[in-house]
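The complex appears here minus one protein chain, its other protein chains still in place.
This part shows subunit A:
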Amino acid sequence: MSGITIALSKGRIFEETLPLLAAAGITPTDDPEKSRKLIIGTNRPDVQLVIVRASDTPTYVQYGAADLGIAGRDVLIEHGGAGLYQPLDLNIARCRVCVAVRKGFDYARASQPGSRIRVATKYTKIAREHFASKGVHVDLIKLYGSMELAPLVGLSDAIVDLVSTGNTLRANNLEAVEDITTISSRLVVNQAALKVKRELLQPVIDAFAGAVKP
């Protein structure tokens, strides 16, 4: 398409992106929470939004199916970032990636260099690199949701997951024992689009940069 396509995921990223879009003079014509439409128009005829699953945002932008996208750094690390520019930290949708275990589990002992630990996670790459840097052998169990359940039912010793308030962990008798990294969302840009459609994309990127809150 000759205009701009922006890939966004529903929920927190969409809500916290609205002020940035507004700074670029873009207002969506539908609310993805209410509409079932996956392609949402805006007040600007040359700008459309596509609503994708958060972990798919980098793929859409890499394929050029969207020119711009907003993706959490967790998702970008898992994706690898090939074919993408990620020029801006938008400082939205902030949270941490943590190791969490059942209360009372001796994590310090279980994670000594040379020991072996079973970890359930959606973030296999982040978990693999984290435990490798500590010199801990890790057996990874890839799960797609409800990670908190795994240590409770004995599926794993620990989980690696996003933590924002810690309420879900507390409700399930788990505790965060180690921070791996902090996460916020980034603007990602298709490399070819930035070259070929720079006149169109640059004002949006600049408007986002100007509207990022410290």
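In this text, contacts are C-beta pairs under 8 Å (C-beta built on N, C-alpha and C of every residue); 3 or more make two chains touch, one makes a residue touch a chain; residues count from 1.
The rule we apply is simple: contacts and distances are computed from a predicted model.
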Fill in: Omitted chain (choose from "Aspartate carbamoyltransferase", "ATP phosphoribosyltransferase regulatory subunit", "Carbohydrate ABC transporter permease" or "DNA repair protein RecO") - UniProt protein name
"ATP phosphoribosyltransferase regulatory subunit"
Worksheet item: Of the residues in subunit A, which ones touch the absent chain?
Response: 59, 62-64, 81-89, 186, 189-196, 198, 202
